[in-house]
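Following this message is one structure expressed as structure tokens.
The complex appears here minus one protein chain, its other protein chains still in place.
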Amino acid sequence: MVIWTLAFGCCTIPIVGWVSDRLGLRYVREWYSSLVIALAFIPYILLIRLVARVGVVVYPIPSLFHSILTVDMVSVFFILPILIVGFASSIYSTSYMSHDTGLNSYYTLLSAMILGMIGVVSAGDFFTFFLFWEVMSISSYALVAFRKDRWEPVEAGFKYLVMSSAGSALMLSGIAIVYGIAGTLNFAGIALAMRTPVLASDPWLILAISLIIVGLGIKAAIAPMHTWLPDAHPAAPSPISSLLSGVMIKTGVYGLLRFYILFQTLHAYWSLILSILAFLTMFIGNLTAMFQTDIKRLLAYSSIAQIGYITFALSIGTIQSISAALLHVFNHAMMKGLLFMAAGAFYHATGSRDISVLEGVGRRMKLTGVILSIGLLAIAGMPGLNGFVSELLIVSAAIQQELYLQAALTIINFVISVAYYLRLLQRIMLKEPRSDLSRVEEAPATMIAGMVILASLCVFVGVYPSMFISISELAGRVALDIGSYITSILGG
Amino acid sequence: MSLPILIQAVLTPIVLAPIVYLAGRRLSHHVGWLAFAILIHSTAMILMVAGSEYLEVYSWVPRMGWDIGFKLDGLSLPFALNIAVLSTVIAVYSIPYMEHRIGDRPGEYGSYYALYLLYAAGMLGAVLATDLVEFYIFYELMLIPSYLLIARWGYGERERIAFMYFLWTHIGALALLASIVAVYWVTGATSIEVVKTILRNTRIPFQLEAGMATAMLVGFLVKMAVLGLHVWLPHAHAEAPTPISALLSPAMIGIGGYGVIRIALSFFPRFFTAYSLPIALWAFLTMLYGGLMALSQDDIKRLLAYSSISQMGYLLFGISSVNMLGVSGSILHYLSHGLGKGILFMIAGILIMQTELRSISRMGGLASKMPLTALSTLIGFLTLIGLPTTSGFISEWMIFGGVIRSSLASGSMDKLIVAILGLLATMLTAGYGLWTVRRVFFGSIPKHLEEVREGSVIALTPIIALAILTFVIGVYPAPILDRLTQTVMLSLNLG
Partner (left out) sequence: MMEAWLCWLTPICGALLTPILARLGHKVRDYGAVVFSLLAALFASRLIPIAVEGKIIWERYGWMPIPGAPVYVGVLVDPLSVIMANVVSWISFLIMLYSLEYMHGEPGLTRYWFLMNFFIGNMLLLVLSDNLLQMFFGWEGVGLCSYGLIGFWYRDDRKYWVGTPPDEYPPSHSGMKAFITTRMGDVGMLVAMLAIYSYSGTFSIPELQSNTMWASTLMESGLLTPILLLMLLGPIGKSAQFPLHEWLPEAMAGPTSVSALIHAATMVKAGVYLVARIAIIAASLTHIIGFESFHTFFIVVAWIGGFTAFLAATQAMVARELKKVLAYSTISQIGYMMLALGAAGITANFVEGLTAGIFHLVSHAVFKASLFLASGAVLHVCETKYMDEMGGLRKYMPVTFTSMLIAALSLSGVPPLLGFWSKEAVLKVCFETGDVALFVLSAATAAITFFYSLRMISITFLYPKSKHLEELEAEGLHIHEVSPIMWIPYCLLAFSTLILGVLGRLVEEFFHESLSHIIAAGHLEAVVESHGVGFDPSIASLLASVSALVIGGLPGYWFYVARRGDPYSIVEGSVILKAVWRFLWNRWYINRLYYILFVNIPISLAKIMNRWIEVGFFNGLQYGVSLITLRLAILVDRFMEVGFFNNLQYGVAELIARICRSSRYLQTGSLNINMYQVSIILIIILLILLVSMGVL
């Protein structure tokens, strides 16, 4: 079981770290935590095989309010990027964080955050969901504010903490209302209950849904609830930014998707809200990103825009669109993880995140520069790289539903976004480097290794998307097939 | 499944690009020969199967019905041949040119040639593709390296111009993409052949067809830079490093024309027949406009860039006839324009290398200093002018023959008049072409050019190779025409 591996990691990392510190062994803690995350792939693969065989795997968590973990294709699909980006950033952190102190807690928090995210996407009831949600959130606050000797991370972390916990609180109240209506916290149970028209048209439900959307929306950074993100993501250490932007905000998306399915009868309204929010998010993300001077802040706004695309795809609500959204979740995790790491590498080397300072740095750090270019081109939707595939699928899903206006708006957004990605690429890669960058050296091997993992996946998915499209389509089909979901959890 | 030959032609440059990059550090400018060898291999692969129709299909994303296929038939042959030959000879030409441009920064040769290979492979892939998605991917793949090449080694405000180039063509590509997606949802297929059959056998509403066709047409015409969608071209072509200009203009923009013929025209013949006259008119205006603009330029590369716009007008003109003669003529014109403009851009490069000048008004009398260059320039322009015995004539008479035939067949006097006007516009080509030759090479030599010498042998050899090719095709076009006309007739169901 994936979670147990990580939980084991959480518990042992401090011990290993303490011991190795005592013995004066360097990098043992770092390698150990990477190893733990790597090890989690083994149960993960077993899990996939199991899911592929039985459809939904249910793990009861003993003695906790009948809590269960249910893992279906959707969860499996979400776990994959979490593990990959988690692993990559763990490796990356080895060099990136090497000058920091308090690394024991850093790696512990890192694996706790990964644990939390995996828990969120495999929760089978609201209680478990909320539990892991908080694990994830709390560890991420701490990580954002990890470099607490400077003001910026602390402020950003604080802001993030407040907003996110407010979100949690709102969601909790929503959950409470749902519990009140449906009488159960179990997802399948709720879904079953929602099939009864009386319950489904309960006015309280509307309040509950609004609360849940806002709660999840804050985490997913849907505009106008995105205001924490542009502060928090740049302020966090880069591997954490990768995780935050790459996967953590996607747990909000996962929540939206899961609950969207649960409240079947409310699809139309839910779609309406989501699509309005989606376009608001896209436009604000893209237009604001255009003029950022801070490379990580630019990437942060770009994440907001990408969330907009995903939300839009969710709002369409067909198998094609859901699978497109899922694929884009995966692709964006790879791309954005990669981009933040590359930006981090530049920051690490030059001590600056200001693009005007970083001009031409790609020509001093060729490898990182090339990797950054891959990421930028991928996210700009260049064919042959992964971003193109999922963006194409999103647009085509929209066209299939005859949402021409929306499709056109999305395409316009793609074009706008290309502008700033390309400008960034140009400034980083093509300008003559400033003289004070003359002594900048290539990033250390472990950082490169972390980026190469993600970059190669970007290329692989772009060139050979077949496998991922199949899986995401399967996941999309499973996601919408609420009947079998209920059956396999509740039986008969 | 056939032998993996065409896939080699396309993928070898892509796969070997990183190696070229790495080798560049050690070999400095000699790495150009490595790129040359790789492209020779690709050309040889294409020539190996050029004898008959050849098709390779590899499964790619079976779930979505996407395949990767490579097809060499009479229609793609002239394109593939042109791209392969041009990129091969220009690889050689780049060696002295980039030495001049880059100078003693040996690290950059590797990146230049790696990007160059990717660019060539992208173009080759696009014309050999059998699947819409695959086509689109290659269509965009040629964009990125060319963008980087311009932005890195161009002239003037190269970064802004590269950016503009990218955005324009990318927006065009997105229109194309929208149309591809729509076609996919109408037919449920992405294979060009399958889609064509389905579209031919189902009656879809004309409105829908017109919408899809227009989006597609706009997508391709941005690449072709016809009037109104041409803004990016003069800048990009003028400021790109010259070898790249010599690929952009003769090889790349014509791929828009290939797209129109292979995809748009074969999918939506009804649309093209219905809108034949407006398209012809648009093409004519493009010819006229490009020609007039070329007439007023002083920068030699800019002049050539506008001339390309004008020549793309010819291509579109031939397509607007929607018959075998005109469409075949267009395809052949791609080839002859490629040869002619390839020569001319390389000449422009030689002039830049030898005189450090781009302004025509500051040149003059160079024929005595650089006789071979002068002769090649003349040949290049004569190809564009369409003088018999150059390939330009064969293509031009076919284009205009096609348009005249279609106008006579439809009894449309307007179109006949447009055809005659179009032929009159060729006068402009003669005008700016010969005038340029005269201003650059004839007359007396200004003082500051008295020390100028003939270009290097390595730079001139590719030019002469192309010049010979244009005569060979001009005198004996049968090997290409034979298969071209057959394919055009069969594949487009055109008379």
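Each chain carries a letter (A and B) given by its place in the written order, and its residues are counted from 1.
The rule is short, and it goes like this: a contact is a pair of C-beta atoms (placed from the backbone, for glycine too) under 8 Å apart; a residue touches a chain by one contact, two chains touch by 3 or more.
No experiment lies behind these values; they were computed from the predicted model shown.
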| note | Out of A:196, A:210 or A:356, the sole contact with the unshown chain comes from A:210
| note | By the document's definition of touch, the residue of B:300, B:394, B:452 or B:466 touching the omitted chain is B:394
| field | Hidden-chain contact residue, picked from the options B:289, B:314 or B:345 | value | B:289
| remark: Missing-chain contact among A:192, A:225 or A:486 belongs to A:225
| request: Since one chain isn't shown, list which residues of chain B touch it in the complete complex. | output: 164, 228, 230-231, 234, 289, 292-293, 295-297, 324-325, 328, 365, 367-368, 382, 385, 387-389, 393-394, 397-398, 400-401, 404-405, 408-409, 411, 416, 419-420, 423-424, 426-428, 430-431, 434-435, 438, 441-445, 476-478, 481-482, 485-486, 489, 495
| remark: Per the touch rule stated above, chain A touches the missing chain via residues 158-159, 162-163, 166-167, 170, 201, 203, 206-207, 209-211, 213-214, 217-218, 224-225, 227-228, 268-269, 272-273, 276, 283-284, 287-288, 290-291, 416
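Criterion: only the chains that are shown with their structure count from here on.
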| So, what's the distance in Å between the C-alpha centres of chain B and chain A? | 43
| field | Of all residues in chain B, those that touch chain A in their complex | value | 60-64, 66, 133, 136-141, 143-144, 147-148, 151-152, 159, 162-163, 166-167, 170-171, 174, 177-178, 181-182, 184-185
| task | Sort out for me which residues of chain A touch chain B in the complex. | result | 377, 382-384, 388, 392, 395-396, 399-400, 407-408, 411, 414-415, 418-419, 422-423, 426, 429-431, 464-466, 469-470, 473
